[in-house]
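Let's turn to chain A:
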Amino acid sequence: MQVNENFEPVIVAFCCNWCSYAGADLSGTNRLNYPTNVKIIRVPCSCRVNPIFILRAFQRGADGVIICGCHPGDCHYTSGNYFTRRRITLLYSMLDFLGIERNRTRLEWVSAAEGAKFAAVMNQFTEDVRKLGPNRRLEDLRCRKQ
Partner candidate 1 sequence: MFRISAEKLNDLFDRIASKQTLYIPVDREDKAAEYKKYESGMTLSSALNTVRSAKDFFFPQTENLAEFRLSGKTIEVKDIRSEHEDFVIFGVRACDARSFGILDSVFLSEPVDTFYKNRRDHGTIVTMACTRPEETCFCTTFGINPTMPGGDVSVFPDGTGYSFLANTEKGKEFMAEISDMLEEGNPAQLAKVQENTRNILKRLPLANLKTDSFGGERLMKHFSSEKWAELSESCIGCGTCTFVCPTCQCYDIRDFDTGNGIKRFRCWDSCMYSDFTKMAHGNSRNSQLERFRQRFMHKLVYHPSNHEGEFGCVGCGRCLSKCPISMNIVKVMKALEDK
Partner candidate 2 sequence: MNKNEKDWIDITSGVNVRKCMRCGKCTATCPSYAEMEYHPHQFVYMVEKGDIEPLLNSDSLYKCLTCFACVERCPRGVEPAKVVEAVRLTAVRKQGNNHLIPDQIPAMLDDDMPQQAIVTAFRKYTK
């Protein structure tokens, strides 16, 4: 696949308020860099992420979507991330089944203590998406930037 050096992917990260958002804050507190491409949306729990939001992001021009939640067993709401894990596994599998590139979607568990992991995950994910190039298979042409 051709890598366009100038391609700057748009990446939407859904982070649960209790672990991953705090993890993202920690990576900021520790001044750990990750690309500006990543924009975080705070949700109370990873289980709040509706598959519709993920598709919506792709529709509107996102090139990658990542969901971050508490590690399984650590959910602030006890079980939210267990539901997330099932739902998102199935959804990603379906997107893959429809021929959407696998590396455009990811789910990671990042605790409030894992600032370094958060930054590393975002660096890696951004690179993976950059390699894929712009999202063409699940975009809405009407929303493409002129």
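How these were chosen: all candidates are chains of the complex that A comes from, given by their letters.
Here are some notes:
Everything that follows uses one rule, which is that contacts are C-beta pairs under 8 Å (C-beta built on N, C-alpha and C of every residue); 3 or more make two chains touch, one makes a residue touch a chain; residues count from 1.
All figures in this text were calculated on a predicted structure; none of them were measured in a lab.
What touches chain A in this complex, out of the candidates 1 or 2, is 1. By the touch criterion given at the top, residues 60-61, 140, 142-143, 145-146 of chain A touch candidate 1 in their complex.
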